[in-house]
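First up is the structure itself, then whatever we jot down about it.
Removed: one protein chain of the complex. Kept in place: all other protein chains.
Here the chain labels run A, B, C, D and E in written order, and each chain numbers its own residues starting at 1.
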Amino acid sequence: MPVINVDSDCFYDKGTFLPESGPGGNVFIANYHKLGIMIDISDKDIVRRYAKASGRIYLKKETIETISNGKVRKGDVFTSAKIAGMEGAKEAWNRLPYCHQIPLEGVDVYIELLEDSVKASCSVIAQWKTGVEMDALSGVTSALLTVWDMVKYIEKDDTGNYPETKISDVIVETKVKGHA
Amino acid sequence: MPVINVDSDCFYDKGTFLPESGPGGNVFIANYHKLGIMIDISDKDIVRRYAKASGRIYLKKETIETISNGKVRKGDVFTSAKIAGMEGAKEAWNRLPYCHQIPLEGVDVYIELLEDSVKASCSVIAQWKTGVEMDALSGVTSALLTVWDMVKYIEKDDTGNYPETKISDVIVETKVKGHA
Amino acid sequence: MPVINVDSDCFYDKGTFLPESGPGGNVFIANYHKLGIMIDISDKDIVRRYAKASGRIYLKKETIETISNGKVRKGDVFTSAKIAGMEGAKEAWNRLPYCHQIPLEGVDVYIELLEDSVKASCSVIAQWKTGVEMDALSGVTSALLTVWDMVKYIEKDDTGNYPETKISDVIVETKVKGHA
Amino acid sequence: MPVINVDSDCFYDKGTFLPESGPGGNVFIANYHKLGIMIDISDKDIVRRYAKASGRIYLKKETIETISNGKVRKGDVFTSAKIAGMEGAKEAWNRLPYCHQIPLEGVDVYIELLEDSVKASCSVIAQWKTGVEMDALSGVTSALLTVWDMVKYIEKDDTGNYPETKISDVIVETKVKGHA
Amino acid sequence: MPVINVDSDCFYDKGTFLPESGPGGNVFIANYHKLGIMIDISDKDIVRRYAKASGRIYLKKETIETISNGKVRKGDVFTSAKIAGMEGAKEAWNRLPYCHQIPLEGVDVYIELLEDSVKASCSVIAQWKTGVEMDALSGVTSALLTVWDMVKYIEKDDTGNYPETKISDVIVETKVKGHA
Partner (left out) sequence: MPVINVDSDCFYDKGTFLPESGPGGNVFIANYHKLGIMIDISDKDIVRRYAKASGRIYLKKETIETISNGKVRKGDVFTSAKIAGMEGAKEAWNRLPYCHQIPLEGVDVYIELLEDSVKASCSVIAQWKTGVEMDALSGVTSALLTVWDMVKYIEKDDTGNYPETKISDVIVETKVKGHA
């Protein structure tokens, strides 16, 4: 069995937070172990945080038409995507292992119907110790996946595959720390 | 395809939170899109919030007797309903799309056995930027549904239906902002 | 310390599922312990199950008007309540401690705008070993609470209280076992 | 208040599942209401379903190097993304309002480190009544967002923004119904 | 950047489930990648599965007395632990990354008050393609942690630490495949 001592140049060196592994302990500690953390933000200041992310789902012309005419069989695509997006933002801490539980103070999801795609944008705001861009991104992907789920029956080919459907351009548009 | 510009009298007009849709963008934006939000509370003060909600489930006399005698087959109705109620309060942000994630600081669920019904009350307290009445209401409905679930076998008729069972009178009894 | 032997007329007597408590064990076992269970349905047949539940939220005339005109500030009440209702049905096993995890095969939520109230109905269907009425009821309460949450700002009085708002008449309308 | 009767050419016309709204009921029913559903799959056959989705996150060269060298501060990117992806697949029913609860029978997440991006692929398999492509897509987006979250500190510019980071090319690569 | 071809002796070799990485692709694939999976159980038979797990929490005599007398401040320890245990069993798929979503068909939690400890046992039953021991173990740990949480105020020393409290002996007592 490999025996490796904990080395001393640990990335994470805040007093009480260090492993109490005494010197010479003959334990094997994988070297990623001491790096893998949900980072300690406890000493950071509470500041106003804002982030806006967006992304697109590329769809057939026929699908864009059907959405535009409000004829999608499962229901209203705009409000459905908006709600899935708000929930996606609020659930980021649960979906992404390294994300902190930030009590979000405002979430908005915009859905825009373009010529060849639907664009979803998600704005998130919170007074907290770390940024909210992952929350905004989680909102965007949930909104876009909900659009996909609702128009599956139009996008599918005869084999049940999706040769033209694609989610792309998922980016953080703006991130602001402190009052703008 | 309908082409509608974003109009300028947007309900939601806080600076950084607005969509950065430039002038003349030829995108279709459904008119509810710009109204549908988890409202921004980031600038509100942190204040003590208290809410108490309650509701009733109307049951057969035989069911009330069985609960009163502690003979319900699935177990203790009072504690079960209380726990489901506490969890319901803590989960309101997840169940209700527009609710904020409020870290609740106290939850209590009272179960009272009346002549013809069980009354569940849920009190919630938190120092936060928005009220906790939805959390209290979510607690009450979870507590009452748990009672229903536990006494199904007594309430059912021969067809498996519930001609007499009913949840009613779910109200917010008290809501207080600031110290009483 | 009270010492009570496990008595033998245990409610739950399926072979492998019984506690292996030998005779004369001098342990205290609270008498509800041996009754409190998520009931074993493993030997029941898989049958088509259908349930429809409904309930109402009583609102001000002004609120009904605002919903009817599509002017509610947080967005589209109908689709929002529908989605919260579908999610409430799918989450029943998680919200109600004694509910089984039934993979639901169809959920529909109907929202009707009446003179003095909004009525939400939730239909659930599944081929499974136990009924789906709790899932339908969980859907109804989530839909109604979402309506409440969205119209809070119209229903509130000057003190932030809700003298007229009330959820009532939550019932199981129909339950069917096997094909109708 | 608008008064609209339920029309009869309802999209959803399975017997027991229809709204029991009698003729001439003077209720307002929004026209999307009768279309908005988690579709009834109860009569479909249980068949082997397989889907593989993939997508990419475009990153700086420096970030690709750091991942390749196993030096990312929060820990092991490959296994972290894999686990978030598996969880994302299992949680699709909860994240996407119209998705069914499919008990997945196999999930795999592949992470490939390319010159300019990380590619995540997610394969899902289940014997069930509906396809698993949304589950695979949900897995892919969770895996890619986890990569983003872990390398934020390298991708950020001085203002905390991400001028080069982008998730793109999220597609369904293969979908198979029945044994291949 | 390291460049490694996918080798061919992949652990996981079911046709459709393999990565479609063509020969000679110059991608880096970490060697655990092709091993890390939620294992494919889709071809396994549906069989009756039963597992019973148990464990103990060691407590002060004073705490055992307080539980025995039903005087614990937060409420009824037995029912609380039982419910947390049932929920823990139903949530195993969500808590443990490699666990399948097994729709459990029966869960029971037994709580026994011993001289120096509380013993929690959790029995789980399901007709499914894989065993339910992780579900039973998840139930046991949730039940025991709930006991700890409820008696914290008695177990704590002056510094807020727990010199005597300990969860131990968490084992799978019985696992049965097929009818016993």
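Methods note: a contact is a pair of C-beta atoms (placed from the backbone, for glycine too) under 8 Å apart; a residue touches a chain by one contact, two chains touch by 3 or more.
The shown structure was predicted, so the numbers you read here are calculated from the model rather than taken from an experiment.
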For the chain not depicted, the shown chains it touches: A, B, D, E
Omitted-chain contact residue, chosen from A:48, A:73, A:129 or A:156: A:129
For subunit A, the residues touching the chain missing from this view: 1-2, 12, 15-17, 19-21, 27-30, 32-34, 36-42, 93-94, 97-98, 100-103, 129
Absent chain, residues of subunit B that touch it: 48, 50, 52, 64-65, 68, 78-79, 82-83, 86-87, 90-91, 101, 103-115, 119, 121, 123, 125-127, 173-174, 176, 180
Contact set of subunit E toward the excluded chain (per top definition): 11, 32, 35-37, 39, 55, 70, 72-76, 80, 83-84, 87-88, 91, 95-99, 131, 133-134, 137-138, 141-142, 145-146, 148-150, 152, 159-162, 165-172, 174-175, 177
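We take it that only the chains that are shown with their structure count from here on.
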Third chains touching both subunit E and subunit D: C
Chain hops separating subunit E from subunit A, counting only touching neighbours: 2
Centroid distance [mean C-alpha coordinates] between subunit D and subunit B, Å: 28
Residues of subunit A whose C-beta touches two or more other chains: 75-76, 78-80, 82-84, 87, 91, 174
Pairs of chains satisfying the touch condition: A-B, A-C, A-D, B-C, B-E, C-D, C-E, D-E
